[in-house]
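Supplied in structure tokens, the structure appears directly below.
Heads up, one of the protein chains got dropped from this complex, but the rest are sitting where they should.
Coming up: chain A.
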Amino acid sequence: MNPVNYLYLAALLFSIGAAGVLIRRNAIVVFMCVELMLNACNLAFVTFSRMHGNLDGQIIAFFTMVVAAAEVVVGLAIIVMIFRSRHSASVDDASLMKL
């Protein structure tokens, strides 16, 4: 199978993730879309690695997964705290950081 198809899939997943981040209000969903974008990138890395016969892309994919895991821990904790204090997980409600 032509590896370029994987790239198309990666681009599609990334676009879905980006649209979800921009459109959806629920913090959990936004968070999942961010993960989707990260994994779209991972897929692209792995594909390129395969296409160029070079392992660098696969290694970077592992790094990304580790970072994403760490991010999930911190991000989920924040979201849970916000939900506890405001009884809402909407990102638009948490808009106090403005002048």
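One rule holds for everything that comes next: contacts are C-beta pairs under 8 Å (C-beta built on N, C-alpha and C of every residue); 3 or more make two chains touch, one makes a residue touch a chain; residues count from 1.
To be clear about the criterion, contacts and distances are computed from a predicted model.
J.: According to its UniProt record, what is the protein name of the omitted chain, chosen from "Binding-protein-dependent transport systems inner membrane component", "Proline dehydrogenase", "ABC transporter permease" or "NADH-quinone oxidoreductase subunit L"?
T.: "NADH-quinone oxidoreductase subunit L"
J.: Would you indicate which residue among A:I16, A:M32 or A:A94 is in contact with the undisplayed chain?
T.: A:A94
J.: Can you name the residues of chain A that touch the chain not displayed here?
T.: Contact residues on chain A toward the absent chain are 18, 21-22, 25, 30, 91-92, 94-99.
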